[in-house]
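Missing here: one protein chain of the complex. Every other protein chain is in place.
And now, chain A:
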């Protein structure tokens, strides 16, 4: 029930002690309230005047108010700790995300990362808020009440004590039964519940195939099937709640009957009997409130575990082997990879035996069929992936580094992928992302070089127009130009990593964009992964990648003469008629 990680949260131990003490006081309030309410009722039962029971009524009122006030107090004590914890968790998650980098996002999926950071932590908040107080209440209040009942009359107390573990036992058994049944039906169940969204998404295709109208009946039938299966599961799942309900209400009924017999044979008087009767529902109350929120706590517990797991992931160390200032890449600078390898999840190597010598302002094309490892190689060069430890060496200007996830290295290149991400910000802020202090005139000049001026003129607020998802739409070609404008604005970064920048563009846009890209390539070290043939003509060195290995490398002229993998690939790419 209690996640041990909870106790590691700052301030949690102290809080637990305070909450337990307050629970004892709450238990005492419950007893006082029950006692004096019974005194008042018994007074009236003896046909005494209202005036004589005013005092116990007042005490009841005070104890009742106190009890409710304690609930608020406990929440108020708990909340700052919860708030701080969830706030800290959110911050930690974001910082961890920065440390883990884009390869983590690629592996986990954008949706999952967003869900963990947003809804996941919301669930953790609900969980913390519910579970701590409720568990403490459940562990303290019934005992306080039970002790008082035992002091009044041990037989009923013994019965109540015995029934408690029995209830929990039944709930667990029935819970398992329901789980087993649910598990058995899970696959079909899952498919049915996804069927609807699946159908909605496939609607255009259904319409094209002329099936869309008659599919409505199918939607209904599947949904009805889903209903029947759900009911079958619910019938069992609800049994666990039924058991709790059944045993608690029946226990109260049994206690009432016991007390009735006791009263008849005179072994007890009305006042203690009434007190016991009033207290018995309160004895079960903490258990019932805990059970009613059980599912919320379960979700929260899983979310909490997921967050903890993410925070425990290892992160790259030794990021400052090249210092923490950007490199000054020059005509005589060098980068060398010797026998470097990489694998996702330590399984099959995704890249192996990489030997690359790059120097100065070379233009290095990376070509290969899809799935050959081009993008993985670019990601390795960008430091987004960490090479297998103990395999080969990487040197930057002669200095050995363990990986390229180096602060200095990463601040020296631009990475331009197929779909550059545009931030929810103005066009100017997007262009100046790498140079947040750049002036508007410099930004304008960079935009002009990137060929954006004509488009900017059509925008309502020019450079200050908000772009990014949900704002103004930006075409693929324009997104590439914005990414290029970033490179034009920041001339200090002398290395460029391109990952198929024109793959999705139509031929005319591509042709126009090429004219913009060509001048950027001058005076830069360029790595250019592509499968568009015409780019290769612009490169002065080519790496041919196949199955995670560099199978050929050299100048285009050398490779053409060699008549190997390069020539074969060129022929295939030009394929068709």
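Operating definition for what follows: a residue touches a chain if its C-beta (ideal position, glycine included) is under 8 Å from a C-beta of that chain, and two chains touch if they have at least 3 such contacts; residues count from 1.
In this text, contacts and distances are computed from a predicted model.
Student: According to its UniProt entry, is the unseen chain "CaiB/BaiF CoA-transferase family protein", "Transketolase", "Lactate utilization protein B" or "Thiol reductant ABC exporter subunit CydC"?
Tutor: Of the names offered in "CaiB/BaiF CoA-transferase family protein", "Transketolase", "Lactate utilization protein B" or "Thiol reductant ABC exporter subunit CydC", the one UniProt assigns to the missing chain is "Thiol reductant ABC exporter subunit CydC".
Student: Which one, A:234, A:440 or A:561, makes contact with the chain that was left out?
Tutor: A:234
Student: Just to verify: which one of A:35, A:125 or A:352 makes contact with the chain not shown?
Tutor: Counting the whole complex, the residue in contact with the absent chain is A:125.
Student: Which of A:143, A:164 or A:242 sits in contact with the chain that's absent?
Tutor: Hidden-chain contact among the options goes to A:242.
Student: Where the complex has a chain not shown, which of A:165, A:210 or A:314 is the residue touching it?
Tutor: Candidates A:165, A:210 or A:314; residue touching the omitted chain: A:210.
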